[in-house]
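What follows is one structure encoded as structure tokens, with my remarks underneath.
Only one protein chain is missing from this complex, and each of the others stays in its spot.
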Amino acid sequence: MNREPLLQVRQLTKLHAPGKGCREVSFDLYPGEVLGIVGESGSGKSTLLSCLSARLAPDSGSILYRTDAGETVDLYQLSEARQRQLQRTEWGIVHQHARDGLRMGVSGGANIGERLMATGERHYGQLRATAARWMRDVELDVGRIDDRPTTYSGGMQQRLQIARNLVTHPRLVFMDEPTGGLDVSVQARLLDLLRQLVTELGLAVVIVTHDLAVARLLAQRLIVMRRSQVVESGLTDQVLDDPQHAYTQLLVSSVLTA
Amino acid sequence: MSAPATRAGYNFAYLDEQTKGMIRRALLKAVAIPGYQVPFGGREMPMPYGWGTGGMQVSAAIIGRDDCLKVIDQGADDTTNAVSIRAFFRDLTGVATTERTEQATLIQTRHRIPETPLHEDQILVYQVPIPEPLRFIEPSEVETRKMHALEDYGVMHIKLYEDIAQFGHIATSYAYPVRVNGRYVMDPSPIPKFDNPKMDHSPALQLFGAGREKRIYAVPPYTEVRSLDFADHPFEVQRWDQCCAICGATDSFLDEVILDDQGGHTFICSDTDYCRTRLARQEEKA
Partner (left out) sequence: MQTMIEVRGLTKVFTLHNQGGTQLPVFRGIDFTAKRGECTVLFGESGSGKSTLLRSLYANYLPTSGSIHVRHRGELVALSGADSQTLLQIRRETIGYVSQFLRVIPRVPTLEVVAEPLRLRGVETAQAQARAGELLERLHIPQRLWSLPPGTFSGGEQQRVNIARGFIVDYPILLLDEPTASLDRRNAATVVELIGQARDRGTAIVGIFHDSEVRDAVADRIFHVQPQAATDRMAS
């Protein structure tokens, strides 16, 4: 393919203890592509995601990122200032627990507006209009714009987190179990919303999940992790329909079907 | 003038010379990096935190025998705090003191900037309770220092945004955050935002001392100090419909004074020296 990858991950290793973390992970991520990382708890998915999003320096290996301006940078050679700048402009990070990704002490509108203010937006009316538009886009009641997220339900908090991240039109979004802990009906709506946003905005997404159905719905490609290592990767339907590795086979055969 | 008489057994201006040297080095650094909070080895002062120990240490480190000291508390020279601090320095340095703004070379202040414009030969020392403007939203010192280092100031506007969302206008009226020299966001101490414009390009040197938190910061003379705001909600100072009931000033910061328990009240200048000077001038003319 002549399109250049957005992320080039090579031999990425970060171990908290032997077998804990991620070891020698390599892959490419292309613009507009959704990559799922699946595996059981403790397999290193979240560690990998933290490393990818410049929040946890790896022990070894490299991550090359192609910026909006078209230059290719080594993430961990960048200054912390540049890393943060990427995090709040070109990237989004959606946490599993909304309170890790939201400011619970300020209103929903301010939560959405923060990244815009951080990047220099100084017009209250525009901030407000943008916040309202995003609330509608993620199906939140605009009437709740001045309420604090502590008064929102879990699903609403998650949608607020998504709006807060997407408001600066990032090109790459990292999601850690975005539907974990939500009711099934809420989960379905959120998944549909994510799918829609991904297609409309051409986002590239790295999504960590232990839910294979979520992975099938959102991801074109899958990486299966077990005990800190990638045991299998490929097109999502191929990995799930014709798993090659013993662990993937176990994972797929363990899913309950309603 | 008679030779200064200081209290026996105490060093000039209370602090020992090594401590003064340490504070002066912190001050030099603070002046070199406008708005940046410099940590310093704060000493115990003979009074509790919250009474101006930070400002006093800064004053003690820079006061000289030729200085003329003025101390104000909320604009007034005659409140307990101002009188005590003035007495303290008179006792321990023997320097001249004054209530007249234009006569003073060194002014220690709590929560006001004098109405009379300052000039180049003056130093204004602020007493600061909480030096960190980001503290309201970020409790971690490690994180706030990082935010300053990386100019990660998006959160500062959140508070102003919340004000407008809640009240329709920016309701923050004191300790109104400023950006110094286009770089550091700084808490100007709890002065009313009415005083913020006086900080901008002031000919006087402005020094800030926080005793409990042991931080010193500074605004050198003629430095840009901009109050944060929104394009469609520009920074504005307080205005009153009334004028000062004593001197008739319409351009000064007014305190509301309750006259009786029937709801009777009036407004007078918070800056006692400014009020008195105006009054004296009016009497001269009459």
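Read from first to last, the chains carry the letters A and B; within each, the first residue is number 1.
Rule of thumb we're sticking to: contacts are C-beta pairs under 8 Å (C-beta built on N, C-alpha and C of every residue); 3 or more make two chains touch, one makes a residue touch a chain.
All figures in this text were calculated on a predicted structure; none of them were measured in a lab.
Asker: In the full assembly, spell out which visible chains the left-out chain is touching.
Answerer: The chain that is not shown is in contact with A.
Asker: Hey, which of A:16, A:55, A:99 or A:195 is the one touching the hidden chain?
Answerer: A:195
Asker: Of A:14, A:88, A:128 or A:221, which sits in contact with the chain we cannot see?
Answerer: Per the contact definition at the top, the residue touching the missing chain is A:221.
Asker: List every residue of chain A that touches the chain not included in the displayed model.
Answerer: Interface with the chain not displayed, on the chain A side: 1, 3, 28, 30, 33, 188-189, 191-192, 195, 199, 216-217, 220-221, 234-235, 237-238, 241-242, 244-246, 249-250, 253.
One rule holds in what follows: only the chains that are shown with their structure count from here on.
Asker: Enumerate the contact residues on chain A facing chain B in the complex.
Answerer: Interface residues on the chain A side: 80-81, 84, 88, 103, 105-107, 109-110, 113-115, 117-119, 122-125, 127-128, 145-146.
Asker: Report the residues of chain B in contact with chain A in the complex, numbered from low to high.
Answerer: Those in contact with chain A are residues 137, 146, 149-158, 161-162, 164-166, 229-233.
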